[in-house]
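Pasting in a structure now, in structure tokens, and then I'll have a few things to ask.
Missing here: one protein chain of the complex. Every other protein chain is in place.
A, B and C label the chains in the order they appear, each numbered from 1.
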Amino acid sequence: MAEDHRIPVGVLGATGAVGQRFAQLLADHPWFEITALAASERSAGHRYGDICQWVIPGDPPTTVRDLIVRPLTPDLPAKIVFSAVPSDVAREIEPQFAQASYLVCSNASAFRNGDDIPLLIPELNADHHTMIARQREQRGWPGLIVTSPNCTITGVAMALKPLDDAFGVRQVFMTSMQAISGAGYPGVSAMDITDNVIPYIAGEEEKFQQELAKLLGHVSGGVLTPAGLTLSAHANRVPVLDGHTVSLSVGFERHPTPEEALEVLRAYRPPEVCAGLVSSPATLIRVRTETDRPQPRRDRDATGGMAVSIGRVRPCPILDLRMTTVVHNTLRGAASGAILNAELLVAAGYAEA
Amino acid sequence: MAEDHRIPVGVLGATGAVGQRFAQLLADHPWFEITALAASERSAGHRYGDICQWVIPGDPPTTVRDLIVRPLTPDLPAKIVFSAVPSDVAREIEPQFAQASYLVCSNASAFRNGDDIPLLIPELNADHHTMIARQREQRGWPGLIVTSPNCTITGVAMALKPLDDAFGVRQVFMTSMQAISGAGYPGVSAMDITDNVIPYIAGEEEKFQQELAKLLGHVSGGVLTPAGLTLSAHANRVPVLDGHTVSLSVGFERHPTPEEALEVLRAYRPPEVCAGLVSSPATLIRVRTETDRPQPRRDRDATGGMAVSIGRVRPCPILDLRMTTVVHNTLRGAASGAILNAELLVAAGYAEA
Amino acid sequence: MAEDHRIPVGVLGATGAVGQRFAQLLADHPWFEITALAASERSAGHRYGDICQWVIPGDPPTTVRDLIVRPLTPDLPAKIVFSAVPSDVAREIEPQFAQASYLVCSNASAFRNGDDIPLLIPELNADHHTMIARQREQRGWPGLIVTSPNCTITGVAMALKPLDDAFGVRQVFMTSMQAISGAGYPGVSAMDITDNVIPYIAGEEEKFQQELAKLLGHVSGGVLTPAGLTLSAHANRVPVLDGHTVSLSVGFERHPTPEEALEVLRAYRPPEVCAGLVSSPATLIRVRTETDRPQPRRDRDATGGMAVSIGRVRPCPILDLRMTTVVHNTLRGAASGAILNAELLVAAGYAEA
Partner (left out) sequence: MAEDHRIPVGVLGATGAVGQRFAQLLADHPWFEITALAASERSAGHRYGDICQWVIPGDPPTTVRDLIVRPLTPDLPAKIVFSAVPSDVAREIEPQFAQASYLVCSNASAFRNGDDIPLLIPELNADHHTMIARQREQRGWPGLIVTSPNCTITGVAMALKPLDDAFGVRQVFMTSMQAISGAGYPGVSAMDITDNVIPYIAGEEEKFQQELAKLLGHVSGGVLTPAGLTLSAHANRVPVLDGHTVSLSVGFERHPTPEEALEVLRAYRPPEVCAGLVSSPATLIRVRTETDRPQPRRDRDATGGMAVSIGRVRPCPILDLRMTTVVHNTLRGAASGAILNAELLVAAGYAEA
């Protein structure tokens, strides 16, 4: 794709923490060109560089600083829109954009569970995009909606997909130690998390079971059959800026040894289409063999924040294997993940119509 | 017990972080009087206030500041000694002290697994002191050794004892988020734990199964039968100063509902002897019903750091119940726990001989 | 004062972080009895224990949990009210309470600079209460308003008062490293302060000069003459929960050596009236001689959070002396300070009318 034919894209919810990540990541994207930043009425009409309190690392890209923020109405000069609005807003406006022919790549949870809405991690389930035909048929949309999963389950799914293919995941115990950036900005009060752990994140544990089953499920004729697994989750917030860490115990249909699991993790190859997607990392799964890795601060940025790091693979006295995963929650787990989904849509021809 | 008849006690390893806690807690103890502080050769011969770099809150008690530190030899002017030495040192010197008639209350792990060595949390298993008769018989010691459990499993055992009595604990998944003070001083480098989680603590996971089974076991005729449970553990270090948090999923022989579990937790009454022990808290088990408690910073100091706080009791999709516990690792989980053991020994008559 | 004659007191802004401290500290106060908790319309009418999200250590005192929160109108069943409302609200309602005969002990900044409003730290300037006569005369209030200073300058003033008396403070360079609790709740976002320093706190530097000059000023005939000093301040927020640390360089009229300064600091005796105030600590100024103290976490709680800790007193290459101070910002620097002011009012007879 030549740079002078970049596809015009917009960001919905551009002033929030995830919206800022979209702006930052898209500023230099070889396939996409930011042509519209949209946000709530309060921000609309203002210069992005003036209205947006920049909270992520680095400075606002010069290419977007001067854009005038638009309202969240489906008349943006763009083909694809990335949605970083709150779920209640997403529930209302994302269908409007799909109805108005936009390809909506959403980071919100509003439509993740729809049975005709793909929940995508391209390296795991690129073929789930085939649900879109049914979505368009059922809903009468010329556009479409695809969604990215919850940031915590993203890392778990990336670790478990190769193991599920090889051994059949049946039971998953997971305790998450989630970074504060997962709550957005201003998000978590420093009065709550300094020198502390908060053993609860609203709505989080409920999402894990449903999203993991969908991510690892199979699509045939545009219809999804979720994976048959049971998940028990404990979600905790810890004083870490970025990077969600998960302690996992997993039971399998065919009971692998740690060595067999490591071999499968190292050998995993994403679907062929991913090789052509610019945001998909060279190494998707980083296997760490040190006794004390992965760690969020030391592993979150590996391969541009797009890989999952797995370590401490060892036997479990109750199920089969114990292990620890780390994934970058605002890159792979949010903005970069949604951009990768858009790249998949482009590669699969949806942007051409 | 009149104050003018306080029992002379010593601290082994008095200059370390746990040793300092012993000195602080014993300074005002109504039954005990610190008469000896012992430490390694490097410190021996120096004034405690001069040689000891105080790392815990508060200042060194005036009553011990002027004591001259003694070497770790069994000729201290004391009846009871509290041991806070490293395990390899404990393995060597604790038997020497028991041989020399001292009552050794150890916080080290060296002898915890001995089949004639009580591993005590008086409110759970005060009767385990009856193992001492066999210990003395087998080892020919005029003194004795009793031990305190690992600081992490302490909170878990306190939460599970009432539930085990009522419903029979069979399987335990536990993910710990342990405070940095658990590693002593200087312990964890700030370069390792700042903005980070370390998913590994050397030797920790191995201890949990064995110690929990012993703590919840039954002693008859001085012989211990461990509890028949299976445990799977994930030990993590988090950037929290004090207070170990554990996410627990538990399977029971008789499958309780959360409500039944809460009722049992609230109704638990420690063995009668504990009512007379000065360090045993009025409330042993604090049941929290808020959605986001217990939290280490907000719950660790409850009832003088001697209670366990339990919350988020809810069903588990795989086993029976999920819950979260918090306990103060250097108080209940270390120094205060060992002092309570000494109080039990006094109440049971061992200090009279 | 007999307990059965405790003075009824109320808290304005009872649901915020400082309001909670008031409720906690007053629950066991020998002179005062909480009879009214007032807050904004949103909270009024609800049970305190239900509406108040408790964010400070410990649990809500049982004595106040069942009180029904009242609106911020001057019809509370109380003699003294402690004000922890935001400054814009204080500006409006505190005069209404003074007009309605209440003794208002305010922690807000709204009236601190009034030339007939005492800004009190009793151990430094108890006699400043003599400004009240003029206040009543000028404003026609049967009640009164007294104020507590900014939490950061409080510690600085406590350190400098003895030195000012002895040597005459002329110039003050101060760099504060302020705790996050100084911003209230939710206050500082964890996204801003984790692994970070924020070199700015809105409005803070401006207050220091004016308040320090007033605190160290002299009152004669009810008229205040501010101290003649010049102050240059740098206010920073650091990732510390409680306890404001200040690096100070000070120039004096009579140039003391560090030894002379230490002698004066150690010899300082508060005005006689303070000996009878229950919240005034036995030791007001803790001189630390270790090379690396005071430190906020290790020194903030000294003497109930009511002392200032001073250390590193050493020559300054430009002015006379360098030193470091630590004070507990939400105890001495906020709620406890205002309670102490109320005790002074009681001791001076204002509560009798």
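One rule holds in what follows: a contact is a pair of C-beta atoms (placed from the backbone, for glycine too) under 8 Å apart; a residue touches a chain by one contact, two chains touch by 3 or more.
On a predicted model such as this, the values are computed, not experimentally measured, just so you know.
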Per the whole complex, from C:140, C:221 or C:317 the residue touching the absent chain is C:317
Across B:13, B:74, B:95 or B:239, the one contacting the chain not displayed is B:239
The listed residue (C:40, C:96, C:130 or C:171) that touches the chain absent from the view is C:171
In the whole complex, of B:67, B:119, B:132 or B:180, the residue touching the missing chain would be B:180
Touch rule applied to chain A and the missing chain gives residues 57, 194-195, 241, 297-298, 301
The missing chain sits against chain B at residues 17, 55, 180-181, 185-195, 239, 241
Residue positions on chain C contacting the omitted chain are 171, 173, 175, 177, 194-200, 202, 209, 230-232, 234, 236, 238-241, 245, 247, 249, 291-298, 311-312, 316-319, 322, 324
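The criterion applied here is as follows: only the chains that are shown with their structure count from here on.
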Maximum distance between Cα centroids and chain C occurs for chain A
Rounded to the nearest Å, the gap between Cα centres of chain A and chain C is 48
Distance in whole angstrom between the CA centres of chain B and chain C is 40
Each of the following residues of chain A touches two or more other chains, namely 194-195, 239, 241
